[in-house]
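Okay, structure first, notes after.
Every protein chain of the complex appears in place save one, which is left out.
Entry: chain A
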């Protein structure tokens, strides 16, 4: 709990939202609490599926506007992420996963920029855990499928390292590849989203609080907060896009490492 209280002239004190603050669930069935975040996740699935199916369905050689936008989005993940990172020979199989991940994360992040929705789904850590775990299983599976069980040796014993350094290097590789990697993968997304979300919320409630003050001086300072919050809001929008890209880029790099474990 962040203890941040300001002396207030009208008796109230500033009680900002914290990382443990949650909206009440929409409804509860047994132990299942259906929250706004869940509704948004499901909505994102509907929006992404609808948009891309509509864009891809016609399949015209000379695309219309919708198809063009859809092809740009698909082509970005396909060519700039999957093909460039994994290589032209092996990338096709992984395009669906990378594509789904990118737009799933992107849209769920961008919820944070939309007024009244303003809740990036991955500011709750569970979704980020799930996606990182999925990727973790996928790249290890790919590594074993391509290289056999030898993959684990390839993954933790870097080639060209003198044998007497190996006792030092191997544990580091094991920890960094198989333990830290999924954690950083998920927490990076979760932490940036939560931080951005909180900054916007704290700024918003701060403005609300300041405007409610009787002193005109204090009311006036809300403008400063508003200016700062607007700048942060822009930065957050950038980070939301960036984090979706980073997550997918890392996924592609992990898969590439597994596919081409021999040459690393």
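Here, contacts are C-beta pairs under 8 Å (C-beta built on N, C-alpha and C of every residue); 3 or more make two chains touch, one makes a residue touch a chain; residues count from 1.
FYI, contacts and distances are computed from a predicted model.
Set against the options "1,2-phenylacetyl-CoA epoxidase subunit PaaA", "ATP synthase subunit b", "ABC transporter permease" or "4Fe-4S ferredoxin", the UniProt name belonging to the omitted chain is "ATP synthase subunit b". The hidden chain makes contact, of the residues A:48, A:106 or A:261, with A:48. Seen from chain A, the chain kept out of the figure touches residues 1, 15, 17-24, 31-35, 37-38, 41-42, 44-45, 48-49, 52-53, 56-57, 59-61, 63, 67, 70-71, 74, 78, 92, 95-97, 99-100, 104, 121, 124-127, 129-131, 134, 187, 194, 205, 208-209, 212.
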